[in-house]
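This is the structure, below, for whatever I ask next.
Note that this complex is displayed minus one protein chain, with the remaining chains in position.
After this line comes subunit A, so read on.
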């Protein structure tokens, strides 16, 4: 067994709800409620779930864009929330993030080349004279040309901008990349290019990534392990083939049955979920999924299921699975 690169331990992130003139805290939105997982070096872990399930918040907590409420996050054994400002700055280059919206993630007034090389310069990781060459190298790797160096972000298409965002993260040679829905803002044809770029990254750089997405087919293509989130909880986590061939949690089954298959002849059973995802400010008791679960029993409303190993690295939180 390798030493894990990232350990997320019982992570909680609550956002206070403030109401009234005095802005008193009247409740909490439980965006992330007790999530644990580990990431091995070189592994791609996919985090899926519908909007509002807290998957982006997990990513943001790992890069410390959002402070956690509870739990711990260890990167290479170091608790990143225990670090002082200066030490954190040293660790930052090692954990990079790729943002969802390629249009707002680049500063409109900074040339693309400068934006990519900026962090190297600011951290003093490379002598000034070498930075330009290094940027050109990374641009080339990401499928852009050296003529793009001096251009501004507005001169690029969405897909190209996303490549720039990836280049900006890659140049720091991170150990871990958090990709927060990196393709969901792009056209399908462009999505394929960016996914292929990710593929190339995995193969040549061997870096670990946390791939946050709501698109199951993308996750199936890229990830070696998948976690499914529902309302701030991980409900199922398993190696890719395991989860796609033998889903155990009813929510995962419902999600998988909604993935389109490009063969019209194949008929299959669709599991349709009733209603909306409940408010994370006022989550249901017991198993949070019981309000929409087609198989819910009495026990489900009363007791919260444990997140337990059912063999071969397959974890699930459901009373119905034995």
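Convention: contacts are C-beta pairs under 8 Å (C-beta built on N, C-alpha and C of every residue); 3 or more make two chains touch, one makes a residue touch a chain; residues count from 1.
By our rule, contacts and distances are computed from a predicted model.
When the listed names "ABC transporter permease", "Carbamoyl phosphate synthase large chain", "Thioredoxin family protein" or "LrgB family protein" are checked against UniProt, the chain not shown comes out as "ABC transporter permease".
The missing chain, though absent from the display, is touched by one residue of A:55, A:148 or A:225; that residue is A:148.
One of A:84, A:109 or A:265 touches the chain omitted from the figure, and that residue is A:109. Among A:40, A:119 or A:192, the one in contact with the hidden chain is A:119. Between the chain not shown and the residues A:65, A:78 or A:258, the one that touches is A:65.
Here one chain is not drawn; of A:11, A:48, A:80 or A:139, the residue touching it is A:139. The residue touching the chain not shown here, chosen from A:23, A:204 or A:312, is A:204.
Touching the omitted chain from subunit A are residues 63-65, 88-90, 92-93, 95-97, 99-101, 104-111, 118-119, 122-123, 136-137, 139-141, 144-148, 150-152, 165, 168, 172, 204-205.
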